[in-house]
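Every protein chain except one is present and positioned as in the full complex.
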Amino acid sequence: MQDYLLLLIGTVFVNNIVMSKILGLCPFMGVSRKLETSLGLGAATAFVLTLASGASHIIDTYLLGPDLSYLRTLSFIVTIAAIVGFTEMFIKKTSPVLFRVLGIYLPLITTNCAVLGIPLLTVQEGHNFVESLLFGLGGALGFTLVLILFAAMRERLEAADVPLPFRGTSIAMITAGLMSLAFMGFSGLIK
Amino acid sequence: MTGSPYNLHVRYATPQIMRQLMLALLPAIGAHVWLFGPGILVGLLLCSLFAVGFETLVLLMRGQPLGFYLRDNTALVTAWLLALSMPTLAPWWLYLLGAFFAIVVAKHLYGGLGQNLFNPAMVAYAVLIVSFPIQMTQWAAPAQLAAHVPSLAEAFDLVFAGQGALSPDAYTSATPLDHLKTQLRTGTPMPKVMGQPLYGQVGGSGGEVVALMFLLGGAYLLGRRLITWHIPVAFLAAVAVTASLLQWHDPAQHAGALFHLASGGAMLGAFFIATDPVTAASTPKGKLLYAAGAGCLTVIIRAFGNFPDGVAFAILLMNIAAPLIDVYTQPRVFGTGGGKP
Amino acid sequence: MLTAILVMALGGLLLGGVLGWASVRYRVEDDPLVEKIDAILPQTQCGQCGFPGCKPYAEAISKGEADINRCPPGGEDGVKRLAELLGVDPKPLGEGLEHKPKSVAVIDENLCIGCTLCIQACPVDAIVGAAKQMHVIVADQCTGCELCLSPCPVECIHMEVVHEDVATWKWRYPVYTLHPTRPH
Partner (left out) sequence: MTRPLYRFHGGVHPAEHKAESSGRPIATMPLLPRYAVPLRQHIGNPALPIVKAGDRVLKGQAIGQADGYVSTAIHAPTSGTVLGIEAQAVPHPSGLPDLCIVIESDGEDRAVDYQPLDWQHLDPSALRNRIRDLGLAGLGGAVFPSYIKLNPGAAQKIPTLILNGAECEPWITCDDRLMRERAEGILRGAAAMQAMLHADEIIVGIEDNKPEAAAALQAAAQQLGLAVEVALAPTLYPSGGGKQLTYLLTGKETPAGGLSTDIGVQVFNIGTAYSLYRAIEFGEPMISRIVTVTGHVGQPQNFEVRIGTPVADLIRQAGGELAGASGRLIGGPMMGFDLRNDAAPTTKAVNCVIVKSPALFPAAPPAMPCIRCGECARACPALLQPFELYWYARARDFGKAQGYRLFDCIECGCCSHVCPSHIPLVDFFRFAKDEVWAREREKEASEQARRRHEFHQFRLEREKQEKADKLAAKAVDRLKTVETGAADPEAERKKAILQAAIERAQKAKADITPKNVEGLPPEIEQEIADIDARRAKLRETAHAKDEDSE
């Protein structure tokens, strides 16, 4: 039980997918302009990621096995694409504005390196099924956490007198860098 | 159009608040000079010079009124906080780099005073400790333990010319926090570590007195109602509770609450850095949450992380969270049941 | 090799089935976004965006066929709000389009010949009158679209800027003497 907890905390904070692995930067920069939207994308990503790591684990263990491990990337991508497709339709039905706001980023979850990275990592590290789910969930929670923290910061930043050359994405990049710096404080916490 | 004509009689205008902050830092600086030698004065001077220099430069580049903004003293406050959290007698370029990151990157890229998201001094500290871990952990040894206490002239020499004349071993030592970490990793049991003279009474020889002086300065600020009680109390309480819990869990591996409170930057952080209103959460509930988070993280990073002190990282991490905390802790408005904006 | 093909084919079939079911289950008939965009547009119906009215422009935006900066009466502010709704970056008004102060059309009663051409041109029926009678523009209902200007054979219609009075006056943005504010 303690191991599971450590794994979850580790993936959320210490080995945060965005801040320490520097994966998933595309939606991190793109969909963090508004708190509400980033909450939506975070939730969608969490949903996709948890399902994807679980599904990948099943596929890898029961379908591919050691013989077909060369099919991992291919089959994972197909699975993720299907899950994203499903999520897309679901969001389009339930929240058209969120759908529109997420825009290109929703289908881009498919190619979000974090979403492919986590299933691959979890398989590589030989996690069991529960661990895979937790790893996916932890990665997604970590992604969502920094995404909404970042969005709240950017909402405030939006009204600041940032010097003209640094306005917009560049100050956001600097902020992301400083966030990453702060997350370095976690280094060494969980080996 | 009417301004609000009565806003002329405020107790402290913003520049005066900054002056009061610097006043409240004086006892700790005095104690530092007395216990560690006059080296800290060199650091304060250099940091102030560099910070004001960078401030001037950026203001010029941004076409903003120089005198008006320089007179607000905020660059000086940042410089002093940075100098106080950096090791004494560090090479001069470390101060220069620190001042650059504090004033230019952390403050002015975000639009200047009042608009920065991260505490400038802590950004500078974090950049330096990540980039120059060796220089950033060579602290001046307490006067009573050191083989030699550099004079002011020697301190200048050390800062500008490097360590040619004096052997570093003669005047530097690890901080108690740093020392404790390495000792515990090599398997020395806790009581034996704490018995060493470096650790003084509770939080490190010399350092504990300086911490007491920070507490005194903080009490002054509280008395003048320049800061509210929420952040220092929550911060220190969280440090104490987390440290006590860890010690209770495994006494052989963890120092107690008193040690954590009196060592490192805990007191400085609690009263002078976490209370920076620009980067902290600002609602009463939010302040408690923010400071408690920072205190808790401080001890966790100290106990488990790679860095000797966790105050800077803990505060930066909570700086990240502050805007979100504010959004979700909006107080109840008159005549409503409350709710978030 | 055969297993690999089988595995991928099976997976493909399964996932295709799930997606097919979902597309039926979560079908969306109408795009309510058009309404939201239309609500932001100023409804002058002036056609300066190149579309015959505000609704068609809203539809074009929602389909991604038109940019958000084609509406001069909405001004920078309208563009900003569209950008906010659609989650894109605001941009300045398109080329050749500029925001004018709100004005209304006024008919010079001495010149009007009562030809009814302007009545037919007005998109919001804000002009009243009948053949060979003097026409009047109801100022409250005029959107300032200027569509009635060109049809008038005697050029008796001109635009008048609406000046603010005590009732419509707004507090100005407070002026700082020394602290430079963000330019807008």
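Chains here go by letter, A, B and C, matching the order in which they are written, and residues are numbered from 1 within each.
In this text, a contact is a pair of C-beta atoms (placed from the backbone, for glycine too) under 8 Å apart; a residue touches a chain by one contact, two chains touch by 3 or more.
On a predicted model such as this, the values are computed, not experimentally measured, just so you know.
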Could you run through the displayed chains and say which ones the absent chain touches? A, B, C
Contact residue for the chain not shown (choose from B:T56, B:Q115 or B:S244): B:Q115
Going by the touch rule given at the top, which residues of subunit A touch the chain that is not shown? 155-156, 158-159
Note that subunit B touches the absent chain at residues 1-17, 68, 72, 112-115, 228, 277-278, 282-283, 326, 330-336, 341
Missing-partner contacts on subunit C, residue numbers: 38-39, 41-45, 53-54, 84, 109-110, 116, 119-120, 122-131, 133-134, 136, 138, 141, 143, 164-174, 176-179, 181-182, 184
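Throughout what follows, only the chains that are shown with their structure count from here on.
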Taking the mean of each chain's Cα atoms, which chain ends up nearest the overall Cα mean? A
Between the pairs A-B and A-C, the one where more C-beta pairs touch: A-B
Whole-Å separation of chain centres (CA-atom averages), subunit B against subunit C: 53
Centroid spacing, where centroids are CA-atom means, of subunit A and subunit B in whole angstrom: 33
On a C-alpha centroid basis, what's the spacing between subunit A and subunit C, in Å? 37
Hey, what residues on subunit A touch two or more of the other chains? 161
Tell me, which residues of subunit C touch at least two other chains? 180
In their complex, what parts of subunit A are in touch with subunit C? 31, 33-34, 37, 59, 63-64, 67-68, 71, 74-75, 78-79, 82, 85-86, 89-90, 92-94, 96-97, 100-103, 161, 168
Touching residues (chain side subunit B, partner subunit A) in the complex: 62, 105-106, 108-112, 115, 117-118, 123, 126-127, 130, 297, 300-301, 304-307, 310, 312-314, 316-317, 319-321, 323-324, 326-327
List of subunit A residues in touch with subunit B within their complex: 35, 148-150, 152-153, 155-157, 160-163, 166, 171, 174-175, 178-179, 181-190
